[in-house]
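Excluded from the complex is one protein chain; the other protein chains are retained at their positions.
A, B and C label the chains in the order they appear, each numbered from 1.
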Amino acid sequence: MRYEVQLTSFSSGEKKCLIELERDTAGWRVTLDGRPMAVDAVQIAPNILSLLLDGQSFEISVTPAADGKLKIQTGTHEFTAEGIDPRAWRGRRHSHVEAEGRQQIVAPMPGKVVHLLVKAGDQVEAGQGLLVIEAMKMQNEIRSPKGGTVERVLAKPGQPVNAGEVLCIVT
Amino acid sequence: MRYEVQLTSFSSGEKKCLIELERDTAGWRVTLDGRPMAVDAVQIAPNILSLLLDGQSFEISVTPAADGKLKIQTGTHEFTAEGIDPRAWRGRRHSHVEAEGRQQIVAPMPGKVVHLLVKAGDQVEAGQGLLVIEAMKMQNEIRSPKGGTVERVLAKPGQPVNAGEVLCIVT
Amino acid sequence: MFKKILIANRGEIAVRILRACRELGIRSVAVFSDVDRKSLHVRLADEAYPIGPAPSRESYLSIDKLMDVARRAGCDALHPGYGFLAENAALPRACTDTGLTFIGPPAEAMESLGSKTAGRQLAHRADVPVVPGTNDPIENPREAQTLAHRMGYPVLLKAVAGGGGKGMRLVSNDAEFESGFRDASSEALNAFGDDRLYLEKYLYRPHHIEIQILADAHGRVVSLGERECSVQRRHQKVIEEAPSSVITPDLRKKMGDAAVRLARAGGYVNAGTVEFLVDANLNFYFLEVNTRLQVEHPVTEQVTGLDLVKLQIAIAAGHRLPFAWESITPRGHAMEVRLYAEDPDNNFFPSPGTIISRQVPGGPGIRLDDGVYEGWTVPNDYDPLLSKLIAWGNSREETIARLRRALEEYTVVGIKTNAGLFRRILDEPDFLRGEIHTKWLDELLCRPRTSVSADGDQSGSSAADAAAIAAAMWQANQWDRHSCLSASSTDQPSRWKQEGRRAQLDRLP
Partner (left out) sequence: MFKKILIANRGEIAVRILRACRELGIRSVAVFSDVDRKSLHVRLADEAYPIGPAPSRESYLSIDKLMDVARRAGCDALHPGYGFLAENAALPRACTDTGLTFIGPPAEAMESLGSKTAGRQLAHRADVPVVPGTNDPIENPREAQTLAHRMGYPVLLKAVAGGGGKGMRLVSNDAEFESGFRDASSEALNAFGDDRLYLEKYLYRPHHIEIQILADAHGRVVSLGERECSVQRRHQKVIEEAPSSVITPDLRKKMGDAAVRLARAGGYVNAGTVEFLVDANLNFYFLEVNTRLQVEHPVTEQVTGLDLVKLQIAIAAGHRLPFAWESITPRGHAMEVRLYAEDPDNNFFPSPGTIISRQVPGGPGIRLDDGVYEGWTVPNDYDPLLSKLIAWGNSREETIARLRRALEEYTVVGIKTNAGLFRRILDEPDFLRGEIHTKWLDELLCRPRTSVSADGDQSGSSAADAAAIAAAMWQANQWDRHSCLSASSTDQPSRWKQEGRRAQLDRLP
């Protein structure tokens, strides 16, 4: 089986890898970008893998994120990994520039809406606070990813929200 | 549901308890020897239970033993518990006096037989060594629970054995 | 000595206190809200009683419910921990009415020292230098804004009843004043039931240094030395250490004396902390008194060998501080990191949820003050502090090496934690040189992350290979289905693997 993985990390930036996995009786046969690798992989606990890679020992935890990417951690490094799908990838390249188009603002964590700072029809700037969610005793201001008009506010003050729930829409 | 439990511990000796368990919408209803008890039981991890008993907090681990009894531990106390079956119970009462009748000698833990100290037909005394099993780098002498005759030796030197496997028979 | 102590708190600090009780042979009584039945403090206490629904105001902040439990369980003392009601003078008063000993300062000392504004006034009188600012709570936001403008930005808005970085906002200019005031007072109301704020001049790159004091009921007050708490994110301490790299023996003595003077002036009894800012010229300014045990008390415990919670209990029971404790010599260096359920990659938003898997560090020089366990669901209703990881070593270098090693061993799956933030901080040259100040971390977090050394790159490259292979195996969904059999492993497929597999299948993207 062939897998393309896009890795992102702060220390090494972005990297594309081509991995071929094959099982044989003795374990895995793995090539990474064409290089054959001696890989010995065992599971230690749910989502935790011990990997011996040409003798180097890595303890790896894998956490799938809501956006379908994988958060992968070794003791010393953190990566974000995703399987490459050319269409999906293109759309994500410019995550640091201002968002475009109609934006659904979702709750980044479960919590309670404590303040609404805007109402439908308000003009907002990029970075302006839209509403405040309290979670784990902290008040977290949710900001607009773009300048535009508040099309609709779905959240109500005092309302508990789940992670991923749409709070308001900015166009 | 009614349960009779026989508890044994070093500190409080033997004790028989009659427990009635009933579930209602709010949790368990429990009576112990006729006394109603406020019990709040939740599972913490496999085989580990947190029990609030009239406000007292107990963390209890339950380990079933090979003989069908339960080993029950709190942080400070250890108990052996078994459901009472009058017939089964009677036979076990005198566990500290010499065993009687035909005795199967079983391996108390997995290991390897390293020495046979007797052969079929030998006369043995109670407490005499029958064979030596090595496990976890320690040599453990398995002793005869009774005086009598070795009817049969099933183990062979060098043979790996599992816990509970019959090693020899003394009559 | 007491027979039974009610612990009016939850999480790691409740566990910390009940451990002290157990070691002293005192029965511990925990309380829990509906979402905390399975919390570690409930599991480990001798007794535990429910006190209502999840919101703090209906449970952990309800003095009536606490007094009711104390009466029912027959407690003779109460320990408030930190946060919740720990600095609310109504609690020691209620204890007195119920016939309980409050393990902390008298209500009056709490009010005269604990209130930020009253504390500043007292410091003036005790000849302890203070940071410029308002000496009274702000009555009128408009006036305060005018004052701030006159004093010169940046200024800090701080909750009069505050602590732990809650109810505090840095305001850099007039435009930010209104929203800062709104957020700070709202947070203060939620956290302390008191929305009053005061204003303080914001010093340029100061160290946050605090002095741990102990005062018995017989007039003896001692200083146990300083803690360096300059590494803060949004005014919330995240790393604390002792001793501080910048404090000289002379300055330590001066600050200790000032702290003792202030405590005496306020009639203080029990353990307390006097917080100071120290500027580049080693001038120190009184900031506030925390009239309770601090989150970071283990740092002082590790260097002095003292058990502060046991000392709090002994003081509350009327024991005298023996002379010997004044001559305690600190040994080595200690450092604490606060492990929070929050996501450093996503604006540090809180990350409650179920801890699926967890590997904790151990070995020499490592102490873990834990409030959580594998399988537990971190509730959304309280502070995101999971655990405190404390390292001790003979030198600051050894301590940092141990802490880094321990963080590498620490793994949590299921919720996000800020462990990666600490790994990053512990590699920063500024931090390693001790060149830190209260805005240092906020500034660091604004800078883009740069690649590390060539050596680091190489290890990073192998780690990246391993990560890519793990990702591929995850995608293949095979590191479970095929039981991850390695060439050398002779394990049979076990229930463990099957469970792990199922857990992962559930979680596959």
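The criterion applied here is as follows: a residue touches a chain if its C-beta (ideal position, glycine included) is under 8 Å from a C-beta of that chain, and two chains touch if they have at least 3 such contacts.
None of the values given here were measured: they were computed from a predicted structure.
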Practice task
With the full complex in mind, choose from C:E108, C:D307, C:D345 or C:E435 the residue touching the hidden chain.
Solution key: C:D307
Practice task
Just name the one of B:V132, B:L154 or B:I169 that touches the chain not displayed here.
Solution key: B:V132
Problem - Contact residue for the chain not shown (choose from B:G83, B:G121 or B:G164) - result: B:G83
Practice task
State which residues belonging to subunit C touch the missing partner chain.
Solution key: 15-16, 19-20, 22-25, 32, 34-35, 37-38, 44, 50, 298, 301, 305-307, 331-332, 354, 359-360, 362-370, 373-375, 377, 394, 398, 401-402, 404-405, 408-409, 486, 488-491, 494-496, 499, 502-503, 506
Practice task
Pick out the residues on subunit B that sit against the missing chain.
Solution key: 1, 3, 5, 7, 9-13, 15, 17, 19, 21, 23, 26-28, 30, 32, 37, 39-43, 45-49, 51-53, 56, 58-64, 68-70, 72-79, 81-83, 108-111, 114-115, 129, 132, 134-141
Practice task
Quickly run down the residues of subunit A that touch the omitted chain.
Solution key: 40, 42, 44-45, 50, 52, 55-57, 59
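We take it that only the chains that are shown with their structure count from here on.
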Problem - Centre distance in Å when subunit B and subunit C are each reduced to the mean of their C-alpha atoms - result: 46
Exercise for the section: Provide the C-alpha centroid distance between subunit A and subunit B, rounded to the nearest whole angstrom. Expected result: 51
Handout entry: Whole-Å separation of chain centres (CA-atom averages), subunit A against subunit C
Key = 28
Completion exercise
Each of the following residues of subunit B touches two or more other chains, namely none
Problem - Touching two or more other chains - residue numbers and ranges from subunit C - result: none
